[in-house]
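Everything below concerns the one structure shown next.
Of the protein chains in this complex, one is absent; all others appear in place.
Right after this comes chain A.
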Amino acid sequence: MADPIHQFEIVNLVPLAKIGSTELHLTNSALFMIVAVAITGVLMLGTTAGRQLVPGRLQSMAEVTYEFVADMIRSTAGEQGMRFFPLVFSLFTFILFANLIGIVPYTFTVTSHIVVTASLALLVFLTVIVYGLYSHGLGFFRLFVPHGIPGYILPFVVLIEIVSFLSRPISHSVRLFANMLAGHITLKVFASFVAGLGTLGAVGWAGASLPLIMVVAITALEILVAFLQAYVFTLLTCIYLNDALHPGH
């Protein structure tokens, strides 16, 4: 049976530079990060180059993406949240296209590596802390003190709030990482069942049809998951940024 973990292996493709003893290669991960950025560029710049008053299909896609992210920010963080629009939009498109490209066979899923998702989650986490302290000073720490809590349990509540705040980047990053990892392992396992049973002749072919159907169904599910996880990551980003904007609530 094919190793379902092999697909997550980082492979050096092209050696680029040598800094001291470490070499910088164009890896498969790097290639598909660049592809994700390029697709975003084509979607947002290539299709809007005409600046049509009445949008065509492709420009509509770009506009729908724009409005989708803008509405998400407005509904969770209010109009002030729009100052983080470029960050949120970059996160959404990067994760969405990284996830979607990963479903294509023989590609690499950038977001199936914890170091990538953790970096993005930490970027959000640090943005929240830095902006929160910058705009509210020490008032930012009101975030940990909810209103209307009796004095005698307040220390516990504050402790819980701090722990939950600090664990945010973990849940934020692991959710995306684990979803992409698990989905791709499942796909690979079912796909290897198809190949394995296919070698057993006519009976095997009949038996292989079942996992084949499963692979098709799971691929459809993975497309949903790819979109959903990008949405969830972005939505949580907006909710966390709302804390930096309005820590009093």
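Couple of notes before you dig in:
The rule we apply is simple: a residue touches a chain if its C-beta (ideal position, glycine included) is under 8 Å from a C-beta of that chain, and two chains touch if they have at least 3 such contacts; residues count from 1.
Note that contacts and distances are computed from a predicted model.
Note on the omitted subunit: UniProt lists it as "ATP synthase subunit b", one of the names in "Indolepyruvate ferredoxin oxidoreductase alpha subunit", "Sigma-70 family RNA polymerase sigma factor", "ATP synthase subunit b" or "ABC transporter ATP-binding protein".
Considering A:77, A:103, A:128 or A:181, the position touching the chain not shown turns out to be A:181 (whole complex). Residue in contact with the omitted chain (choice from A:14, A:34, A:153 or A:224): A:34. Counting over the whole complex, chain A has residues 1-3, 5-6, 8-10, 22, 24-25, 27, 29-30, 33-34, 36-37, 40-41, 44-45, 48, 51-53, 55, 59, 62-63, 66, 85-87, 89-90, 93-94, 110, 112-116, 119-120, 123, 177, 181, 192, 195-196, 198-199 touching the chain that is not drawn.
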